[in-house]
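Note that this complex is displayed minus one protein chain, with the remaining chains in position.
The letters A and B name the chains in turn, as written, and every chain counts its residues from 1.
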Amino acid sequence: MKTKRVLLALLAGLLVISSTGCGNGEKQTASDNGAYNIVWYNGFSPSDDNDMVFEAISQKTMEKINATVTAVPIQSADYAEKIKMLIAANEKMDLLFMSRTNGYVTLAAQKAFLPVDDLLKSHGQDILNLIPDHIFDGAKYQGKIYAVPVLKDWPHEPVLRYNTMMAEKYNFDMESVKSLADLTPMLQTIKDNEPDWLPILNRGDSPLFKLLPFENISGSSIAGFKLDDYSKIVNKFDTDEAREYFKLMRDWYQKGFIKKDAATATNDTEWYQSGKFFAAYSESLPYLEDQINLNVAEHKLTKFLHGLVPPQLGTFDVQGCMNSISALSKNPEKTMEFLNLLYTDKEIKNMVNLGIEGKHYVAVGENQYDFPEGVTKSSETGYDGVGYESMVGNRFLSRIRVGIAEDIWEKYKEFNESALVSEALGFVFDAAPVINEITALENVYSEYMPSLLVGAVDPDEVLPKALEKMKVAGIDKVLEEMNNQYQAWKANK
Amino acid sequence: MLKTEKFKPTKKIKKDELAVAVTGVPLWVKIILYVITTGLAISTLIPLLLTVSISLMDADALATHGYTLFPKEISFEAYKYILNNGAKIWRSYGVTIFVTISGTILGLAMMTLYAYAISRKYFPWRNTFTFFIFFTMLFNGGTVPSYIVITQILHLQDKIWVLILCGCLSTMYILIMRTYMQTSIPDAVVESAKIDGAGEFLCYYKIVLPMAVPTIATIALFLAIAYWNAWYPGFLYILQNEDIVPIQLLLKRIENQVQFLNSNASSLSYAESEKLRQSLPSDAVKMCLVVMIALPILIAYPFFQRFFIRGITIGAVKG
Partner (left out) sequence: MKFFKDLKKSAPLLIMMLPVVVYYLLFNYLPMFGTLIAFKNFNYVDGFFKSPWVGLKNFEFLFQSADAFIITRNTLLYNLVFIFLGMFLSICLAITYDLLGRSKLNRVNQTLAMFPHFISWVIATYFVTALLDIDKGVLNRIITTFGGEPIEWYSESTYWPIIIVVCYIWKTIGYNSIIYYSNIKGFDIEYYEAARIDGASWFQQIIYITFPLLKSIAIIMGILAIGSAFYSDFGLFYLVPKNSGALYNVTSTIDTYVYNGLRQGGNLGMTTATGLYQSLVGFALVITTNAIVRKVSPENALF
């Protein structure tokens, strides 16, 4: 009986707590004076002061475009799953973050977004002026723009990162490395002399293979372009480059340069934390090495080896960060005007990034910022928005953290210019006609490729088997369909 | 009429006499059985110790020593990382405790009523209603349609009710209770009560419920565990109301985010995640999360064990 009473009391108490807790759950979203309230979903961690910051932003937007903004942050890891749900449930939504990994092509095909070609001309002129046409091409689906790319560093440059301490200790001439095979003697040295160290990191989900001159295509893990031949789409694994790579990996694997469980590993976190590996795959950006090397132990100092493949700019890259307008938006015009502001209005863009000046950050000069006294990370300020920097609008309007090179945006712009622009930029494969074959092929891929990619199995024996199974699963049909679509796209361009 | 004393004769009998039904088990058999069950327990104890141990190690120690049963140097880094959320954590524990208790009570009340009805042999539509609930076990519309119903028709998003109602009923539990009520409660008991003039509800409340305590305790345990572990309803239906985030969801968010940043699937470019990669806590945080989830339940289990006591049935029949 006693326990019963205690339970009841507990329950009653909790009810009170929870009801008071729920009281402030209702949030003021509609504005009183009839101005349109833009609801903006984005893939970013919710912060405590989110509402406060966006109320301040709304004051600015009221002046400029007579609209208010409510941001609904969803943490990036959950975004892909949740946004589909929200769209399907007709949740009120005007602007939303979109990218390749969040299912841009699938959602565009399912008519989740508004095509914005005309809206850009009428309400987003500045965006059109700021972003080159070929970048817009990358964001197109079936000839229409369903998402506005963020103005930022677009290309990616695959590089090999290596440990400078080891390179100096053994006097490696890294500049002489022109291909992966040139690394073999160096890896051997590490293997022989440093028992605690792993010569090179590789994984079944393909890191080192990315250093080969191929461009991937959304919708298939197997098909791709060769960087030097954009006339047709090929099976990446049925090429001389791939064969050579498999042989090299087999050699490295047997010599113990690659960890034994590489084929099934999904991350290398422990290695990154200990820092005891000589080389690994990475992607470069201007000044990135400096940022990686900031405050790390001496044995972790890292350098990038450029030149194995050029910086590349393809459909994949453009679709990394974009923003779409929902097909069900009640006021797409205002939404586009707000988006336009994020590309042109330095004040608003920085409020989105950093919060309220004096409270969440301290302005330093015209272009820099620092955190308030005693704060070292953006997550400690109450408003953690630095991720917005590259997720919406014009990145180059953002204030730069004190300590980071002030000309970083200039360097990023140069980087944009330096990239090899893919001839297939803007080509999006529609998998629907061959979806059954694609499903089967993806299974063949995950059955054979991870172990081939790290050299865990003998390519002479397993590769022919894998290729044969791809044939059975319909690789020829898929490549034919892809090439037909590609030729048709090229003819229309 | 029914008197409550009738249901308490167990107290007159020593508990130990009722504890074991099968008697006369030779010592050597008992020893073998102890060895087997203890072996099973150890096979779970080692991972449990390992979990606690990893949660107390820092990344460098993990990389150099690997997993060890007892941490060489104790570090509370992972716990600090999680408790960084401060007040949020305790509020979330509060939400979870509230949802667990109220949900379990609500679920039990509804399910026992239903189970009682379909366990009555004289109820003509008992098969129909069994099938009615069973059908949903096999067929469901999927997450998206459920989401639409709950948010667009019932408007439960961002309300604590959604956490209580989602998963409050389970076909399996109802059927387990029905089976228990059919087999372990003699019809004679209920019938005699009816002859005495007791209505359905009185039979349910005064006779069947007290006699079904072991199975109700089981279901209560299962329900409470399920509520305790549930993060998916919160994940789906909490959009803006951060005040009702249950502890599991809070922990799941941390885990998801760590895993997400470790993989290449992130919408950050590879280059940007390169910066984060070295500073991310991983294994220790994951294990720390497990400790924070599993320990409260393992500690609470003996409370439920108390209800698995034989004897109540006999009392009722003899009375």
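By our rule, a contact is a pair of C-beta atoms (placed from the backbone, for glycine too) under 8 Å apart; a residue touches a chain by one contact, two chains touch by 3 or more.
Owing to the predicted nature of the structure, the values given are computational and were not obtained by experimental measurement.
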item	value
Of A:Leu212, A:Ala431 or A:Ile475, the one touching the omitted chain in the full complex	A:Ala431
Sites on chain A contacted by the missing partner chain, in the whole complex	84, 87-88, 105-107, 109-112, 218-221, 260-261, 263-264, 266, 327-328, 431, 435-436, 438-440, 442-443, 445-451, 456-457, 469, 472-473
For chain B, the residues touching the chain missing from this view	15-16, 18-26, 29-30, 33-34, 36-38, 40-41, 43-45, 47-48, 50-51, 66-67, 110-111, 113-114, 116-118, 120, 122-125, 127-134, 136-142, 144-146, 148-150, 153-154, 165-166, 168-169, 171-172, 174-176, 179-180, 182-184, 186, 199-201, 204, 211-212, 214-215, 217-218, 221-222, 225, 229, 283, 286-287, 290, 293-294, 297-298, 301-302, 305, 308-311, 313-314, 317
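Just so it is clear, only the chains that are shown with their structure count from here on.
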item	value
Centroid distance [mean C-alpha coordinates] between chain B and chain A, Å	38
Complex interface listing, chain B residues touching chain A	59-60, 62-64, 91, 94-95, 97-98, 101-102, 105, 143-144, 147-148, 151-152, 158-160, 235-236, 239-244, 253, 256-257, 259-272, 274-275, 277-278, 280, 282-283
For the chain A and chain B complex, residues of the former touching the latter	7, 10-11, 14-15, 17-18, 21-22, 24-25, 27, 43, 45-46, 72, 75-79, 82, 84-85, 88-91, 97, 99, 101-102, 153, 156, 205, 266-267, 269-276, 282-285, 288, 291-292, 296, 300, 320-321, 387, 390-391
